[in-house]
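Excluded from the complex is one protein chain; the other protein chains are retained at their positions.
Moving on, here comes chain A:
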Amino acid sequence: MKVPIWVFVVVAVLATAFVLRIGAEELDQSHQTERIADDPVGRLKVFVYELPSKYNKKILQKDPRCLTHMFAAEIFMHWFLLSSPVRTLNPEEADWFYTPVYTTCDLTPNGLPLPFKSPRMMRSAIQLISSNWPFWNRTEGADHFFVVPHDFGACFHYQEEKAIERGILPLLQRATLVQTFGQRNHVCLNEGSITIPPYAPPQKMQAHLIPPDTPRSIFVYFRGLFYDVGNDPEGGYYARGARASVWENFKNNPLFDISTEHPTTYYEDMQRAVFCLCPLGWAPWSPRLVEGVIFGCIPVIIADDIVLPFADAIPWEEIGVFVAEKDVPKLDTILTSIPPEVVLRKQRLLANPSMKQAMLFPQPAQPGDAFHQILNGLARKLPRDKSIHLKPGEKILNWTAGPVGDLKPW
């Protein structure tokens, strides 16, 4: 039988494409493991704007709880940059510009941040820097970065519907946002944002370490709310019904140590567990991921379309287990069908100290920690093409866009 020649050509092309794709994947993976160990010093220069202290120091003085809650990354980033070798005092040679404004430091008596004044605060800060320095107007903020660690990032609201309604603050549309929130195809995540882990106090976690030969005897561990009784008693809104589903399906299962208690031995128990559930809450991210990585407990992430911190540097697929929200009733089947070798491999990857270091914000900063990973992420975006510089007279941002309440001065 005579086979036409074009068949061979097609097959050859497909084969080479296949091989190249596999090769690219492997290359990608090895890139990922190298990326954690990158050193940003010398690869970029950051200029820190001098804002009046009402934007940063005075707010912190009013409420020092901002240093220990999970949004403390914005403050520690500022302190780190002030004394870091990547800082430059000459703005002409800077690649990136940082604005130290603490938008998540207006706390309720309970300790939760109120985001209502944050848009105005941010807007006022941007107005300040655009009028006192020429660098904002040069690129309309494309070479500026801001740390916005709140629930939905720069959408500045804790309720998802309202946050989607508001969208990202119009003035920040061109800037790079460093935020904890990450969900694919969501308004509040811009292309090119850097996702970071929430702040977890390193000394507190170090103080609760137990000897590593303590046998891990809990199969699945979780402590937290399943039904947010104050805001959503029936369930279905909170966590998109996923947490309620976990409770209803597995409350009688002896393998699942799940409850709403607040034990004092929370960290110790995590170190005695093989899997730790990290389901979404009102927002898809939570400090449980950080705690799981530090304590060597494999995170089971139940949040559709979530973007995990430093996703381009840390191979989350190999470390954690991803479960779709619709598969929650089958969670026990999924977890018990993981072969033990895969479990051991994940634990070995988690035991890697560089992984743990990349999730923490230690004071003072150490090489390989989360600050350096943020700088790595920023450095990877360089060099830029010149198109971000606006031509004279060109304006892209609309300074009057957004809800009327945001336009009031702060």
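Here is the rule we use: contacts are C-beta pairs under 8 Å (C-beta built on N, C-alpha and C of every residue); 3 or more make two chains touch, one makes a residue touch a chain; residues count from 1.
In this text, contacts and distances are computed from a predicted model.
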item	value
Name under which UniProt lists the unshown chain, selected from "Glycosyltransferases", "SKP1-like protein", "Ribosomal RNA-processing protein 42" or "SRP54-type proteins GTP-binding domain-containing protein"	"Glycosyltransferases"
Of A:P85, A:P109, A:P254 or A:P403, the one touching the omitted chain in the full complex	A:P254
Listed residues A:P64, A:P85, A:P109 or A:P212, member touching the removed chain	A:P212
Candidates A:G111, A:G192, A:G236 or A:G405 - the one touching the absent chain	A:G236
Touching residues on chain A - with respect to the absent chain	160-161, 164-165, 167, 183-187, 211-213, 215-217, 219, 234-237, 240-241, 244-245, 248-250, 252-255, 274, 304-305, 326, 328-330, 332-333, 335-338, 340, 343-344, 347
